[in-house]
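Every protein chain except one is present and positioned as in the full complex.
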Amino acid sequence: MAQTRHFRNVVMLWLIVTVPFEALMIFVLAPGMPPGNGSVQAAGQVTDNTVLFGLATPVTTAVLVFLGYCLYAFRERDHSSALEGPAIRGDAGVQFWWLLTTTTLVLFLAAYGSIRLLQDGSGGGQGPNPIAVPAMAKGDAPLQVQVVAQQWQFDYRYPKYGFETPDLMLPANTMVEFHVTSLDVIHSFWAYQLGVKADANPGVDNIAYVHTLGPLTINVRCAELCGLWHGYMFDTGHVVPQAEFATWAQQQQTLLAPGSKRLPKYSRTYFPSPVRRSG
Amino acid sequence: MSAIAISASRPTKSFWQRLGGFNMFTGIALGIAGWFIGYYAIGENITGHTLTYYKAQAGENDIAVCLGYVLGVVGFLVGMGFANYPVRRMLGHPPSLTEHESEGEGAARYFRLCTDHKVVAVQYLIGIGTFFFVGGLNAMFIRTELLSPNTHVFGPNQYLTLVGMHGSMMMGMMTSGILGPFANWVVPLMIGSRRMAFPRIEALTFWLLMAAGVILVTTIFWGGFQTGWTGYQPLGDEGTAGYDAYIGFFGLVGLSMTLLGLNLMATIITMRAPGMTWSRLPIFCWGVVATAILMVLAAPMLIATLLMAGMDRTVQTGFYIAAIGGSAYLFQNLFWVFGHPEVYILALPGFAIVMELLPVFTRKPLWGYRLAVAGLLGVAFLSFFVWQHHLFVSGIDADLRPFYMLSTEMISLPTGFTFLVVMGTLWRGRIRLTVPMLFCVGWIFNFLFGGISGVFLSDVPSDVTTHGSFFSMAHFHYTIMGGLVFTFFAAVYYWGPKMLNVKFDERLGKIHFWTLFVAFNSTFGPLFALGFLGMPRRVVTYPLGLQGLNDWVSISAYCIGLSMLVFLYNVVKSTVFTREPAEDNPWQAKSIEFSLPTPVPVHDFERLPTFDPDPYPYGVEPAPIGAPVPAGGVA
Amino acid sequence: MGVATATAIVCAAIGLYIGLYLANVPGSAAAVTSSQGTSLYLATVPAAALSDPHNTWVSYYAVNSSGGDWRHDTTYVLPAHTLVHVTIFQYDSPSGIRNQFLSQAQGTTGGTFQVNGAAPEQAIASANTSHIFAVPQLGLSVPLQGVSGTAKNACANAPCSPTANAVEKVTFTFRTPGKGLYRWQCFVPCAAGYIDGFGGPMQTVGYMDGFLKVV
Partner (left out) sequence: MEASAVHLELEPEPRHWQRRALWVGARLWCGSISFFFVSFVFAYFYLKSLDTNHGWKIGHVTIAAGIGVSIAALQLVSAVALRLSSHRRPGDQLAAGVIALLMGLTAVALQFYEYTILNFGAASGGYASVFFGWTSMYAIFELGGLYWIETQVATMLRARRNGGTGVDHALAQAGFEACSFYWAYFVAIGVLAYVILYIL
């Protein structure tokens, strides 16, 4: 019958289109998927994106092939024609299978995403009480770096060394615990290659974990509109070998001593006088 | 009761006579007067230690500005004649529904309070269309600035104001982009009524929106606002009085939305003609119901949120100021409890229009009517439970993140219903690729990508990179521009001729579609890549390596602009120059609005219609012999 | 037709205003090159000139070597790869630093600055700080000492005079990078009246923000 033939055509076309696209996605595009394998968390995101692309591709091609086929096969080419289509008002079987398929997909995605998220936090800001502390962060004390955002610059406070600096420097192969906070408005600390993004809110300590791998250059940008120079709130950070990091930290301690002695006591949040409209 | 007699003619007056009385010009005059009273007569005379200090230091008086806006709007509405009826009611005169319904046939009725739903619809179409084009112009400016990696044409202040104005105008004005013009016009006709349940409120929603638009533009007088359309606090609190204009704008938009939704819902609930049961309601009306639920419930939260921001700026409360017990999260939470339903307020009418138009152009009944209704209502319901996905990296307590991931992804189920309905309706139809149909097909393509990219954003690990980047920007342009604007044009080409009694040039319409479709995808497709490559939203700079993609996007965006000019030319040509009257039923549609003469008379129906069991009586019934055939077919 | 004309006039007026707003870019001032090298002379005032649209806003001005010839410019044109001597005439009083690590100068030659020609300093107390001249892209940031809040002859509005008004003269040198447009800003919450001291002039190019145009 006609509709069986049409349906077979659609399925065949779908397979023909999907297989190469799927292969392209998984084998060609996936290895270069953002944000790259700069850290354990970033690599996790690459895997996650690969899974999502892998699942999204057949769904997308299914709809597009179906649409294209309909427009090709069922298009009325005789404009004066008054012919009508068949009066089909639904089909319980199709609806059931559609619902089952989409629900399965959705539940799988939600479960998969949750599992990945709970494993290591995926580099996202988790607020003051993280739910996903990576196993490695529980053992040895991770390196704490406080990211102090202000209009319009990120500063990095290393409580272990007692200084604050505008330069982000991290040791390689180390568990880092970012504490992101803000002194004025909302910013967002986005260390692209590390796969870290955490909003900086005034009065909030937003914790994000990342496990660095080899040496790396990091582009840091503000990802939340923070006013006039939002577009210029960027800097470049580095992941360096551990010995090099130790040397750098020592140098900075000396170099920044005059400023460091004026720093307020280390705290998870700061509330500088808000200077209200009332003055 | 006796039948209502309607007078079709009114005494003619000269142009100058018509200028007097209650109309737009009186409204503007009183609006300006109200501004001066609010700002100078009251606001500048309020004293107080803090205010004096503030005025001396910042050279600004937010209390006066806000009062000026409030009284300006009040003056405008009084001048339009909106106070007349409430005052009469205060004096005890009986209620009436037909007031200002027949304001003659001339163009003047479009410039005054008119409660004919068809007039309000056309007012909406023109008014919203104007702001849509201004918003689009802002987008062109934004893309011009992004032609180069560093500031070059506009300064950073102007750039951010452009970003904010573009976003606010599109989100605020286009929220009513389909419900304003098309639902107001077609819903009463579809359900067999002569008017809306509250005709004066219907007119009010439109004029409130226009007042809001003007207020938004006045932000420039204060130096603009730096917050984008989301208006995050405490950045907004730092802003100059330009942010007061933002508050005034969105506050009025929220009020307009609430009333528009309430009115449409009350109309559909109470004023259905005999035979128009819920199961015979055209799917467009169901879309309107779903959208109206969101409007009625979500928009008031926006008003409250912005009022809190306004109080922080004027009377020194501290809702959003962390140092004195407030929280920036409060704003983010409240804003997105409104904001996520808001994006479905934008998207759902698009679903409804596609499903309404497909049967006409495939010559088939709507496939899966109940599923379609379930899809619309399901999206509306779920949209209240997903807002924290906007806060996935915000540092809010993370415990609920898996829940919001699940609820967000679950929205793809009812959205999937819509897709299934669309696909089922296309299947084995006799598809006529007219201009409205082309735009519907465009919607299927665009919204597919919009929806799929939404899955990436709803997945927390993937969202960490894409959040707040051009990826999310591309995502919502695919859903809103690809979803709402495409269906808006589908509706313009479909109902527009009947509303305006003109015939559009079909060739130009096709040129408009194809250029828009190609340019749209060429503009927003690369933005996904830009987001993945690390470009945040709303920035005026970007790394040198991204210039190629950005320039490509900018040039494509100009092509969108050119495509819109084709549309504008088409509209102006057919409405002003050729003026070829529209046929009564150019699409051989079987819905009731096309059974009426063009132009539709003021009273719509002489006899109230009665309705058949099937809202979509298209197609040839299957042959009675043999088993019924499966539609989509499952192996 | 009357309606159309009126609408057209209103639209044109609005369009013109928007156009003027968009084209509103503050002027630029070039550094002075002499036998002593390249010098840039700036001044900060508690409030812009009375004729300014925001005459209550704190602002930078470009001046000449003797502190005269006031121009309301915030884009400063400098030669590339050159040592620039910057002199800032400080007429504003202190507001205090929000982030204390900025009390230390960074990115200047020797990491120091001089106040009124005295011995080079590395840092100053927050309570004495009026502004911070910072170019984050270059890692440059210099805290600027403010005049005493009780000074009798404090300047109110621009223009001010180094002879008639209380002034602190801050000098430092830094090396310009390659060609490009770099933004500068202030880090002290000095926009009185605005929450966090960061509204108004702190977020408007032409007051406490601007560009270094290195050519």
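Chains: A, B and C, in written order; residue numbering restarts at 1 for each.
Basically, contacts are C-beta pairs under 8 Å (C-beta built on N, C-alpha and C of every residue); 3 or more make two chains touch, one makes a residue touch a chain.
All of these numbers come straight from a predicted model, not from anything done at the bench.
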Among the chains present, which touch the one that was left out?
-> A, B
Specify the residue from the set A:Gly203, A:Gly231 or A:Gly259 that touches the hidden chain.
-> A:Gly203
Would you indicate which residue among B:Leu77, B:Ala211, B:Leu235 or B:Met308 is in contact with the undisplayed chain?
-> B:Met308
Have a look at B:Ile269, B:Leu544, B:Leu568 or B:Val620 and name the one touching the chain we're not showing.
-> B:Ile269
From B:Leu51, B:Leu334 or B:Leu530, the answer for touching the chain not displayed is B:Leu334
Quickly run down the residues of chain A that touch the omitted chain.
-> 203, 271, 276, 278
Chain B residues that touch the omitted chain in the full complex | 1-9, 86, 89-95, 97, 193-194, 197-198, 258, 262, 265-267, 269-271, 296-301, 303-305, 307-308, 311-312, 315-319, 322-327, 329-330, 333-334, 597, 601, 603, 605-608
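Heads up, the rule we're going with is that only the chains that are shown with their structure count from here on.
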Per-chain CA centroid nearest to the all-protein CA mean = B
If you count the C-beta pairs in contact for each pair of chains, which pair comes out on top?
-> A-B
Rounded to the nearest whole Å, what is the centre-to-centre distance of chain B and chain C, using the mean of the C-alpha atoms as each centre?
-> 43
How many angstrom lie between the CA centroids of chain A and chain C, rounded to a whole number?
-> 38
Centroid distance [mean C-alpha coordinates] between chain B and chain A, Å = 30
Set of chain A residues in contact with two or more other chains | 184-185, 227-229, 232, 272-274, 276-277, 279
Taking each residue of chain C in turn, which ones touch at least two of the other chains?
-> 183, 192-196, 198, 203-205
Within their complex, chain C touches chain A through residues 96, 98-104, 106, 111, 122-123, 125-126, 134, 136-137, 139, 183, 185, 187, 189, 192-198, 202-205, 209
Touching chain B in the complex, chain C uses residues 2-3, 6, 14, 17-18, 21-22, 24-26, 54-57, 180-181, 183, 191-196, 198-200, 203-205, 211
Residues of chain A touching chain C in the complex = 148, 150-153, 155, 157, 163-167, 183-185, 227-229, 232, 235, 255-256, 258-260, 262-264, 272-277, 279
